[in-house]
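What you see is the complex with one protein chain gone and the rest in place.
Coming up: chain A.
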Amino acid sequence: MNTGHYWLVIGGVLFVLLNTAAGLIWLERRMLALWQDRYGPNRAGPFGLLVVLADTIKLFFKEDWIPPFADKVVFVFAPAVVVASVLMSFTVIPFAPNVVVADFNVGLLFFLAMSSMGVYSIVLGGWASNNKYALLGAMRGASQMISYEVFMGLSLMGVVVLSGSFNLREIVEAQRGGWYILPQCIGFLIFFIAGIAETHRLPFDIPEAESELVAGFHAEYSGMKFGMFFIGEYMGITLISAMVVTLYFGGWLGPAFLPPVIWFVLKTFVFIMLFILLRASMPRPRYDQLMEYGWKILFPLSLVNLMVTAAIKLISNE
């Protein structure tokens, strides 16, 4: 890759990502409204699209307020972590055969490492706010994300066993013969559920839990610092959707009448919609029920999935 192409990819990825995250604000509100028999934002611009602009302007021009009782350095640092870690994860995702920022051999591990970083922003943000609701949210968030990370990693190992690589581009290439959703459907389900927990979206929005904890870990945040959490959440959705597509739905692969990158975007979009639909339809389990579900059902299941996959691979190789 020459340097020009390299910078173009970085710039393109950043541009598309930030705009997608912003656009998702509008999309989610419109889709929720559609499913809930109401209009949603429909005034600013065509189909209310400019509400994104209005929201952004509002967030930027709000007073940059730090509560006097907060731990100032950490309070400012925390929202940056979530955005940074999610953006870093995108570096390893192959959007098309030669559109990838960093073609790591351990891309999958890098993704796992970066998504683990995300928990810091919740814990630090909740802790630095010095607010009881935020603290409760942070505690819930920490235990939820740390537990779900364990089998998120385990569920991916089935894919690694099948493709024989941690490199995401090679994983996609290995799916030319057939997408991994078929052999790895259990792994996919576990990964997707863990992904919802990682992005703490409804039904697993327990760290925020609006009706219980008001806004949970980001209760004290406002202005652009809140905006970072906000954007971070939407980019997290995009990231998990993109990962699902890469690992289980053949990434950019698709019939030739559309360019690979379009295939990738379309597939990702489907999963983003699934995230929004989940939010419109599910109640929220209790925190201990979530933990129980994770450790008693998903964890053993992901182990079994890995073992069975490995066994089949072993037998078919002989």
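The rule is short, and it goes like this: a contact is a pair of C-beta atoms (placed from the backbone, for glycine too) under 8 Å apart; a residue touches a chain by one contact, two chains touch by 3 or more; residues count from 1.
Basically, contacts and distances are computed from a predicted model.
A single chain of the complex does not appear, and UniProt lists its protein name as "Multifunctional fusion protein", one of "Multiple sugar-binding protein", "Branched-chain amino acid ABC transporter permease", "Thiolase domain-containing protein" or "Multifunctional fusion protein". Only one of the listed residues, A:18, A:99 or A:214, touches the absent chain: A:214. Here the missing chain is touched by one residue of A:202, A:228 or A:306, and it is A:202. Against the chain not shown here, chain A presents residues 32, 35-38, 132-133, 136, 202-203, 205, 209-214, 279-289.
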